[in-house]
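A selection of the complex's chains, in situ.
Think of it as A and B in the order they're written, each chain with its own count starting at 1.
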């Protein structure tokens, strides 16, 4: 039994992934082609598993939901179902509608989060100063023994403010940029490789170096090559081997 | 500025005094109430003084600092346009910004407070324990009570620190949620129904 952990940070769960797919496929959120979106979604999950990345259980639950909706839509309709359909009460549509409703609701807050990010950035452009040291004015004052009127959150808030407070930078430091493998370089390598052998190659064989930076860059290079129609992907069925081959007459890099 | 009944000699430089107070208070800021107490004037008068001071600052484009209102307090801060120079001078130890998960969670809490974790998770479709911990530790949210029902789950709401962090005067200043989507939805819902109805009729 595998352990599924919540680890995916750049996609905020299955709803976010679905929204992303809907955007990319330029689908109307209120008119989602179930078969297509399910296929795309599963391809995604499958690719993650191929790359041996942890897939959080929520993603798998959503996959099951999508498959259920899809299969119900494909099933021959019984008479009762037909009746339901006439009344607009079909169960599968209900589930799809529920999903659309959730997507729309979630999207509102996802957009609000974009506003928040912007506000956070704007606020970060303003610098303040710590309170001046006024203790000289307070020498002869005794702290009064009144009741406290603060909460744990006031204390935490005060502490956060302290942590956020900037410190003078001495000396002025320099930053070192992280070295990354350019995706273009990897794209050229993959294409050269495929053209040289002139046969299709297993998707897995494109990942000879198994460090995560390399895996990611290679995968992105493959996606970019597909987008540019430089390579061609074949898969006989769900979860079977994926093959990659070069398209004829592609561009040089 | 001068209040009724005060002698015309020895005019008190209220704006200058408030500027001193704001400077000394730093990022702690001052509320109108505190200013009124220290100046021994009414809050309305304190408000008038601070607004005059803010006006002066606004009218002088050469100033490098300005008066801002954050979470119900007034404080002095550097102008945004000088941030490039300030970044060369200072390091902010906790410059790390909030993660996407934390921002989404915070947005839901900000607009729907008070709200339980289960309700947040229902909207996001994923577990939200960790973003909530982060937001609590950063004092951006707090427990504001308990929900009714068997679980008696904690209800979360935003804090004063939240307003400060995002540069807001008060919670009402939040940009409105994009409700337009909702309207589209209503309409499309009807379209969808009629579309399907038609299909069924035609088949």
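Going forward, contacts are C-beta pairs under 8 Å (C-beta built on N, C-alpha and C of every residue); 3 or more make two chains touch, one makes a residue touch a chain.
All of these numbers come straight from a predicted model, not from anything done at the bench.
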Formula for the whole complex: give the number of copies of each chain kind, using the labels shown. A x1, B x2
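Note that only the chains that are shown with their structure count from here on.
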How many angstrom between the C-alpha centroids of subunit B and subunit A? 27
Under the stated contact criterion, what part of subunit A meets subunit B in this complex? 6, 9-10, 12-16, 28, 30-31, 56, 58, 62, 82, 85-86, 88, 93, 97, 100-102, 104-113, 115-117, 119-132, 134, 151, 153, 156-157, 159-161, 163-169, 172-173
Residue numbers on subunit B that touch subunit A, as the complex places them: 23-28, 68, 75-80, 83, 86, 88-95, 97-101, 103-104, 106-108, 110-111, 123-127, 130, 136-139, 142, 159-161, 164-168, 175, 177-179, 181-182, 184-185, 188-189, 191-193, 196-197, 200
